[in-house]
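Every protein chain except one is present and positioned as in the full complex.
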Amino acid sequence: MDLTFSSEQEILQDSAVKFAQKACGLDQYKKSLEADGQCHPDIWKQFAEFGWLSLAVPEAAGGFGGATLDMALVAEALGAGLVIEPFVAGALLPCSVFSESAAQKHEALLGKVAEGSEQLAVAYAERAGRFDPRFCETTAQAADDKFLITGSKHCVFNAPNAAHLIVSARTGDTVGLYLVPRNAPGLSIDAYDVLGGGTAANLLLDKVSVSSDAQVGNLETLERALDRAAVVSCAQVLGGMTALLERTTNYLRTRKQFGVPIGSFQVLQHRVVDMFIEIEQSRSMVMMASSKADSDNTAERMRAVSAAKAHLCKTSKFVAQQAVQLHGGIGMTEELDVGHYFRQLTAFSIRYGDREFHLSRFEAQPEPSA
Amino acid sequence: MDLTFSSEQEILQDSAVKFAQKACGLDQYKKSLEADGQCHPDIWKQFAEFGWLSLAVPEAAGGFGGATLDMALVAEALGAGLVIEPFVAGALLPCSVFSESAAQKHEALLGKVAEGSEQLAVAYAERAGRFDPRFCETTAQAADDKFLITGSKHCVFNAPNAAHLIVSARTGDTVGLYLVPRNAPGLSIDAYDVLGGGTAANLLLDKVSVSSDAQVGNLETLERALDRAAVVSCAQVLGGMTALLERTTNYLRTRKQFGVPIGSFQVLQHRVVDMFIEIEQSRSMVMMASSKADSDNTAERMRAVSAAKAHLCKTSKFVAQQAVQLHGGIGMTEELDVGHYFRQLTAFSIRYGDREFHLSRFEAQPEPSA
Amino acid sequence: MNFDYSPEDEAFRDEVRQWMEANVDQRPRGAAPGYRAEKDVQFDWERKLAKKGWLTFAWPKEYGGTGWTATQRDIFETERARAGAPGTSPFGLMMLAPVLMKFGTEEQKKRYLPAIANVEDIWCQGYSEPGSGSDLASLKTTAVRSGDKYIVNGQKIWTTQAHWADKIFCLVRTSNEGAKQKGISFLLFDMNSKGVEVRPIVTIDGHHHLNEVFFTDVEVPVENLVGEEGQGWAIAKYLLTHERTGIAGVADNKAQLAKLKATVARDPVLKEDPHARRRLTELELDLMALEYTNLRTLARMDQGESPGPESSGLKVKGTEWQQAATEAFVEFGGHDAMAWHKQVEGVDPAYQTATARYNFMRAASIYGGSNEIQKNVLAKILIGL
Partner (left out) sequence: MNFDYSPEDEAFRDEVRQWMEANVDQRPRGAAPGYRAEKDVQFDWERKLAKKGWLTFAWPKEYGGTGWTATQRDIFETERARAGAPGTSPFGLMMLAPVLMKFGTEEQKKRYLPAIANVEDIWCQGYSEPGSGSDLASLKTTAVRSGDKYIVNGQKIWTTQAHWADKIFCLVRTSNEGAKQKGISFLLFDMNSKGVEVRPIVTIDGHHHLNEVFFTDVEVPVENLVGEEGQGWAIAKYLLTHERTGIAGVADNKAQLAKLKATVARDPVLKEDPHARRRLTELELDLMALEYTNLRTLARMDQGESPGPESSGLKVKGTEWQQAATEAFVEFGGHDAMAWHKQVEGVDPAYQTATARYNFMRAASIYGGSNEIQKNVLAKILIGL
């Protein structure tokens, strides 16, 4: 058992924390909301310069080939900084779905992602399957040396910003992932902003034709990548929870009613303690899941990730709700960052699987021997 | 809408409240625990004298033929008085399972119950069916003008005190209720005391022979009677919850720590408020269910009763747990009545169906039109 | 004892239901609780009710109200919510009006009540201030007597529909002597008075319902004082205890539950899911407890009694229920609840505004006396320390 970080990880964490403190926060967040695709070019550029966009690019394709923990450390800082740029949806998740051979083949594309000049998006969810990547009614029909992809995809995060979409589609019993240019004929995109910042789209694919080397991954790489995305999102929301606790304790110290700081009221004191305790428990779950997200043992990985995601879906909601409650009216407004964290934490409970999905998936895994 | 009680009901309630205040409470409870079958003869005699033991005896059999609400009013007072005598299990429930014709036929027996000289018990549950009266693997095999009953029954409340047991048994698709003398050959009884006071037994029936006129009811009368028992138990536990609230607010006013009454601590104040609010909500559910327990609309009756029982299983546990917590160490002891109410409330959550059983049964009922 | 409605009440329900079915515009408008209707939707609807004579459904007959019993009012609200119509805006009808009936001069009654009943005056409420939330009595907005006028200076906050309102009723400080409660007075004035400035507050649902209102040397005629100087706190307290049945929001909650159940029933995945079913069941049971508690209060009021102890928890439990229900909409919606301020094709209408409603509903346990304050008050009664 070694719960220390490597020196590289400490540097990564340190730079992310400093960046979030210096360059991020409510003002930048508001600028980002107004930016094209809710992704501010200055922020994205710095992501690239820090090397964060290459963290999930395999070494074989010239990337950093990092561990999930590396990405989690960055994400936690970004979450604390109220950052909405699509670190997970636009770079980390799509780069993680590539099989090793596909990554080599698409080194140029991944290079562009790493340098920040292109973004991607992964289209796996379908409305009737809710959050389940195994539910895939979209088909890829082999025709000559092409595939024709037909179906619909639901709530594809960051799709409006993506130059290429990575679409899951079924051929018989097998699900493959296909790289589809955004302007491919037959592809229509219904784009929208999402709760808490960022964008998404619903896709309709009508015999969209892609070349046979467009297959970049399969169900296994997709599930592994989604697990990584879930853990990194957990870390990001943990950053938000921590920020909310700090805002709330500050407010309780300074806000006065009845001639005393409201932090002198025992009921509010205990509420803050409950927030703190839940955050520490959540941090333990994030550490646990980070350490197992890259495991080769699929059942172990899924158990760990689903446990953490389900747990944080619950605790993040509690923390967000209490932060607003303890701030009272001012917590309900767009003027304070508290309400914006609240939105992000609510969105987290849906992204990459809600509590119900992850509880069910946890239950479906075989028990480890004890 | 008329939420007042009839003058008879007011008299009934008044006499029960006075009796519980005068004759019951912790000292009597301890005597009752030591009494034969945990039923003190003085108390039982007074039940008879008040007429409470004839409340559920049909008028056709010389009884009072009362409404469920009548019994609930008595039970609430008994619950507040920590009474453990088997008002429900030994008299009310068994008297309620008789069909009208059977009641007439067994007028003599029911008369003995009403006068307090005999007790009964209803044996319907089987281990593999948990709380479900429809689960009945015990069989009644017709043979000449007799039935031979074979099977096992689980946790038959008050069986050790009962001169006759009323046993549910299946003949083909039909479930009937049969009056079985306690000393019938082939019947073996494994008796035990139960949590919170009272007794029960597990039964084994091996070709127990009963005459053909021993059938006193069927599944329908059983379910109706069990619903009544559930509602009356809800009222009884409501009495216990109210007593616990009163004990707790008193304790908070008088117990001092840190130089002040502990009731001056806001966290404890709010806890008591939560108890109070849950009790008022529970009272509403008991009133609702009491008013519908005698409905001829079976689905409406079952919805109402299951809603109330499931609700009180939850709220009574909360109130019991908080009463102990707020009393601290002294609440954990047998010296104070608080701990004994705690046990009774815990036992309530199991008697006549737990929360899970009633939630599921609620879900199985058709929706009323709105 | 029974909870059955009388034949008269049943006939009344039929009448209201039929009228609602004929008169409520069925287009979805996002007018569910916590997500207020647009201004024109709100007041077109109120004018329709006024024409029918039902807008003042909670007023006594002597003031041109319906004179309905508490039970009838509840039936009306239930049918109104069932039909999907918005609740009436409370500030004039439910808050100022009973205050004027009790404390107003004949002149004030004549001047203000008909304009409320005819939807001519839209009112807002000036209570909270930036430094005075839970501790309302510490409010600082001053009204200084100067001849036949008060000169008002200060700031109010969280003022719902101030940007729509013609008039405001305000708690102001007319004295700094003695207990802070004793220096508070209840004042009415026009929102278009010189020196009144309204600034919007956008809430976390992304919408503009609330405002800050600034007063700079606003001149208010002395005849706009309700009651006497220093009586403002007593008036505010009267108002708080005046109407308790609406507070649990049972009528709208029942409509919400019906909508939630219908939504799950048509959702191909959730309708088979035992955990979604169980969540609906738990919401339904909690709402039943709230509903029957409310009925107990109605029954007392119909007998001319005050609400009993059962009513004390209605606000706490009611708002907790509303919050739990809006949360369920978001979770059932899942990906369909993610779209922000956009109607996305194919999304069930129930999920369309789910997140905005969930977000805004967090206010329910804050405004009108936070749930913590409610519990403080109840604790005082229960423990008495």
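Chains: A, B and C, in written order; residue numbering restarts at 1 for each.
Keep in mind that, in the parts below, a contact is a pair of C-beta atoms (placed from the backbone, for glycine too) under 8 Å apart; a residue touches a chain by one contact, two chains touch by 3 or more.
Nothing here was measured: the structure is a model prediction, and the numbers come from that model.
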Touch criterion as defined above, residue of A:34, A:173, A:296 or A:363 at the omitted chain: A:363
Options A:56, A:226 or A:310, residue touching the unrepresented chain: A:310
Contacting the left-out chain in the complete assembly, out of B:20, B:97, B:136 or B:200: B:200
Contact partner of the left-out chain, one of B:93, B:125, B:244 or B:307: B:125
Contacts of chain B with the absent chain, listed as residue ranges: 125, 127-131, 154-155, 190, 192-196, 200, 202, 256-259, 262, 265, 267-268, 317, 321, 324-325, 328-329, 331-335, 339-340, 342-343, 346-347, 349-350, 354-356, 359
Residues in chain A touching the chain absent from view: 1-5, 9, 69, 249, 252-253, 261, 263-264, 266, 269-270, 272-274, 276-277, 280-285, 287-288, 290-291, 307, 310-311, 359, 362-363, 367, 370
Absent-chain interface as seen on chain C, which is shown: 274-275, 278
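Criterion: only the chains that are shown with their structure count from here on.
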Cα-centroid distance, chain B relative to chain C, in whole angstrom: 42
Between chain A and chain C, centroid-to-centroid distance (C-alpha), Å: 39
Chain C, residues touching no fewer than two other chains: 372, 375
Per-residue overlap in chain A, given as positions that touch at least 2 other chains: 265, 267
